[in-house]
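Of the protein chains in this complex, all but one are displayed in their positions.
As written, the chain order gives the labels A, B and C, with residue 1 at the start of each chain.
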Amino acid sequence: MNAQSSSVAKKRKLTIAKAMSEAIAQEMRRDSSVFVMGEDVGVLGGVFATTQGLHTEFGDERVRDTPISETAFISAAVGAAAVGMRPIAELMFVDFFGVCFDAIYNLAAKQSYFSGGSVSCPIVLMTSVGGGYSDGGQHSQCLYATFAHMPGLKVVAPSNAYDAKGLMLAAIRDDNPVIFMCHKALQGVGWLGTEPRAVCHVLREPYEVPIGQAVVVRPGTDVTLVGWAWTLHLALEAAATLEAEGLSAEVIDVRTLAPLDIQTILESVRRTGRLVVVDEDYGHCGLAGEIMARVCENAFQSLRAPPVRITYPDVPPPFARVLEQHVLPSAAKVVDAVRSLAVPS
Amino acid sequence: MNAQSSSVAKKRKLTIAKAMSEAIAQEMRRDSSVFVMGEDVGVLGGVFATTQGLHTEFGDERVRDTPISETAFISAAVGAAAVGMRPIAELMFVDFFGVCFDAIYNLAAKQSYFSGGSVSCPIVLMTSVGGGYSDGGQHSQCLYATFAHMPGLKVVAPSNAYDAKGLMLAAIRDDNPVIFMCHKALQGVGWLGTEPRAVCHVLREPYEVPIGQAVVVRPGTDVTLVGWAWTLHLALEAAATLEAEGLSAEVIDVRTLAPLDIQTILESVRRTGRLVVVDEDYGHCGLAGEIMARVCENAFQSLRAPPVRITYPDVPPPFARVLEQHVLPSAAKVVDAVRSLAVPS
Amino acid sequence: MTTPNDALAWMYRTMATSRRFEERIRDIYLEGKTPRFNMADGPIPGEMHLSNGQEPCAVGVCAHLGPEDFVTATHRPHHVAIAKGVDLNSMAAEIFGKATGLSGGRGGHMHLFDPAVNFCCSGIIAQGMGPAVGAALAFRMRREPHVAVAYVGEAAVNQGAWHEAMNLAAVWKLPFICIVEDNGWGISVPKSGSTAVPDNAVRAAAYGMPGVRVADNDPITVFDAAGDAVRRARSGQGPTLIEVETFRLEGHFMGDAEAYRPSGEKEAQASRDPLPRLKEHILREQILSAEELAEIDEGARSLVEDAIGFARASELPAPESALTSVYVERVAA
Partner (left out) sequence: MTTPNDALAWMYRTMATSRRFEERIRDIYLEGKTPRFNMADGPIPGEMHLSNGQEPCAVGVCAHLGPEDFVTATHRPHHVAIAKGVDLNSMAAEIFGKATGLSGGRGGHMHLFDPAVNFCCSGIIAQGMGPAVGAALAFRMRREPHVAVAYVGEAAVNQGAWHEAMNLAAVWKLPFICIVEDNGWGISVPKSGSTAVPDNAVRAAAYGMPGVRVADNDPITVFDAAGDAVRRARSGQGPTLIEVETFRLEGHFMGDAEAYRPSGEKEAQASRDPLPRLKEHILREQILSAEELAEIDEGARSLVEDAIGFARASELPAPESALTSVYVERVAA
């Protein structure tokens, strides 16, 4: 089920922020072991509005503002999970992971393994990613690969509100630690611009979007464009441009970065013979390269041209708009890349 | 210049540990701004003997035992570097990076960028990597890709004592932060086994091995085997086995993981047409995939078979020997992989 | 202790400059952001954390420092940068993202580096602690009489990095001072919601160092406390912790609706604005005349206008310059 196949209900449109809050609220009503903690998630409702309305409904006990002590509250989530709670914690910006990654990758991610599966770690860690609004080098990173690299974590990155709600519900119900990455350019908060396609119809009732499934969001025949979160929209935009040039691009939304659904990508590339991956994370050892590598390992004979990636170059995010726009991926870069593949018209 | 082309001097053999200590001592004698800090680097001489003899020669002031406060002393290194010192800090095991990565990737790595190049960050961060001796899931990781992914860092991982000394001298003299990864299976400390090939002739006088240069350590024609640190030795061992079967493997030691010298690898693959990368780090978003991706991007037409990688699977390092040996890369796995490429005999 | 007149005049001038600078940045920040506020728009995009109200923390300490002394500030850095003597033109140009900025527009307002006066700041909470301790270590090892100062907000005191750096500075008895700017809030969370003790100065005892709490956002009391700390540091007696009661006259960042603040709090603080209070003190004590003060105000105004003018007139950086300065190119011999 995806955003397109939605029901007969009145087309209620939500932002990703609202979709996340709604999913959390629904699950908190259903399951008393679910609670939220993080910086400014209480009265403020989350800097990126991920917990809007929750404090009013559920109060101080289940919607907890924390000190600026990410190591403490994320590892507290792990301990609470070990004794049966289902905490949702927020790391305000993914860029802050360096102060608390031990709690994430050495503690949460390994609790199942170290216990032979006898102690689970059902936590959700929400965190905002991405740039494009001049927030500088410590507030604009994506770091997808950094999280995806670590065994024991599941990592999701929705591109629209429908998936955001369904993935959030799946994440809360999952018995494993799920990193939920919401992209600031899609989030729908008042003080940042929002990609209009990210705001979409969202069912009122709870539903899950399965973790670990990519989805073809636009069928095509000449080239496979792969993106997720913000870059999915660049791919879609590029596909529209290419269509006008007579090129048919298939667009895949990866949605889950770990574990990766490579099958959906392989099936597409086996048909199109061409691959362009669009990634806002640093290029070196990034997910774009990983996808290329897996395609080459498994569908080498199907490739009619070398795989291509558009990524952030290996530089910290610059502040000045002119600099940042230069390094960010863009639909134009994707279009150029596809053209360079010499696709038959 | 490499380990083979050594001079007429008496063949003095050193372990990597001794080579590192010697390089540091020579540079400390030459440059009063160089100093060392870390846990147990003083009287003990480093848990992995990286600072053997330094405390005796240079004393408390320049060889400093620290509290178990990795964030504090690594970020202190950044501040000391900003005012003209050249600190060498030790992170005892790379697995501990999660408690201090902000100081490394957000502070050290970005000091040059944030200052437009006006404030340098000449620090060396030594850290031990790797498993194979049943030290469990928080003391056996490599995390090569995690560090290589971050712009602003240089990352080296020598496979032998000659390179270790030369890379350490280059690292100390470099004005940028260099992560110096020494592999425990190569280190030559008394309480761990040591790969004999890692212990080799090392020149007495100071010399640099340039950061950012891979090296062909064994020429061959049928397949390119790429490794570094411990996996380089697996590749060499596999190459010897393959030779007996009439297969000629070229072996490349990457040595610097960031910035990556892809040219040396491309040149080789253009000749051999086949690529096998051996990586002890987790597979998903690892350096092995990155190397495959770059080869596919740049030498696609030269590849006569899909590229292959042997990596750690995406599981935390298990403790029990039988489990750990199952997941570690091995020469036998490399040999099998090469055979599967259907190289003409 | 009486504060020297020239120090008072310097503090007033610096506070006036900082205040004027922030007011201008605030107004310009909003250019291009109306009717629809989008942080990405206008001549100054991105987050903007203003320090209006917190100037006493900056001037009371920096009055004792020279260019060689090392200071790290927070995500709210302008007042400290100005008090430390960062070049106002290059700083303004950096905030505008211009080629003439401190880093050519790579860093922005949270990443101001000026090696000429050993100043830097950063966007990660408590991240400036370790570097300041490291600079203090360098001074100590080189037998130089300089001190290093790290600024943090009161909420940053609960970050692990703070604790580690405090202990390290104390174990090594370094010429280090930690200034806690206690404005009572970490974004929307009041101090009582995040901090187990009402007064962070008591935490100094955990490191065997002196801890001082300065009440009422008063630059003169800050000056006195910092003077003691700097003397202690320069004479090898080790680190000091100073928490200053202060307040921010603006929101956490520009665009913050501040619905979380109890009613009346902002107004009460505005009525205790430290800038007019210092002016009144100076007049009352007849340290400077009203004319002299007006002249200082005017000087501050024109300094700021020059800087803003410089920034506006400067070129944008070349787009490709985004790809340079990742590494420092020169290599030591």
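The rule is simple: a contact is a pair of C-beta atoms (placed from the backbone, for glycine too) under 8 Å apart; a residue touches a chain by one contact, two chains touch by 3 or more.
Worth saying up front: this structure is predicted, and the values here are computed from it rather than measured.
S.K.: Since one chain is left out of the picture, which of the remaining chains does it touch in the full complex?
M.R.: Answer for the hidden chain's contacts among shown chains: A, B, C.
S.K.: Thinking of the whole complex, not just what is shown, which of B:26, B:71 or B:272 touches the missing chain?
M.R.: B:71
S.K.: Have a look at B:35, B:58 or B:96 and name the one touching the chain we're not showing.
M.R.: In the full complex, the listed residue that touches the missing chain is B:96.
S.K.: Looking at A:137, A:152, A:166 or A:329, which residue reaches the missing chain?
M.R.: A:152
S.K.: Check the options A:43, A:119, A:216 or A:305 and report the residue that touches the missing chain.
M.R.: Only one of A:43, A:119, A:216 or A:305 touches the chain omitted from view, namely A:119.
S.K.: Which positions on subunit B touch the chain that was left off?
M.R.: Considering the whole complex, subunit B reaches the absent chain at 39-40, 42-44, 47, 65-69, 71-72, 95-96, 98-99, 132-139, 190-193, 313-316, 318-327.
S.K.: Give me the subunit C residues in contact with the hidden chain, please.
M.R.: Residues 158-164, 166-168, 170-171, 193-197, 202-203, 205-209 of subunit C touch the chain absent from view.
S.K.: Just the residue numbers, please: which parts of subunit A touch the chain that's not shown?
M.R.: 31, 35, 61-62, 64, 66-67, 69-87, 99, 102-103, 106-107, 110-122, 151-152, 154, 173-176
Assume only the chains that are shown with their structure count from here on.
S.K.: Looking at C-alpha means, what's the farthest chain from subunit C?
M.R.: B
S.K.: Which integer distance in Å separates the CA centroid of subunit A from that of subunit B?
M.R.: Here subunit A and subunit B have centroids separated by 32 Å.
S.K.: Compute the distance, rounded to whole Å, between the mean C-alpha positions of subunit B and subunit C.
M.R.: Computed from C-alpha means, the inter-chain centre distance equals 40 Å.
S.K.: Identify all positions of subunit C at which a residue touches two or more other chains, and write them in rising order.
M.R.: Each of 101, 104, 106-107, 111, 122, 124, 160-161, 326 in subunit C touches at least two other chains.
S.K.: Indicate the residues of subunit B shared as contacts by at least two other chains.
M.R.: 71, 99, 102-103, 106, 110, 113-114, 151-152
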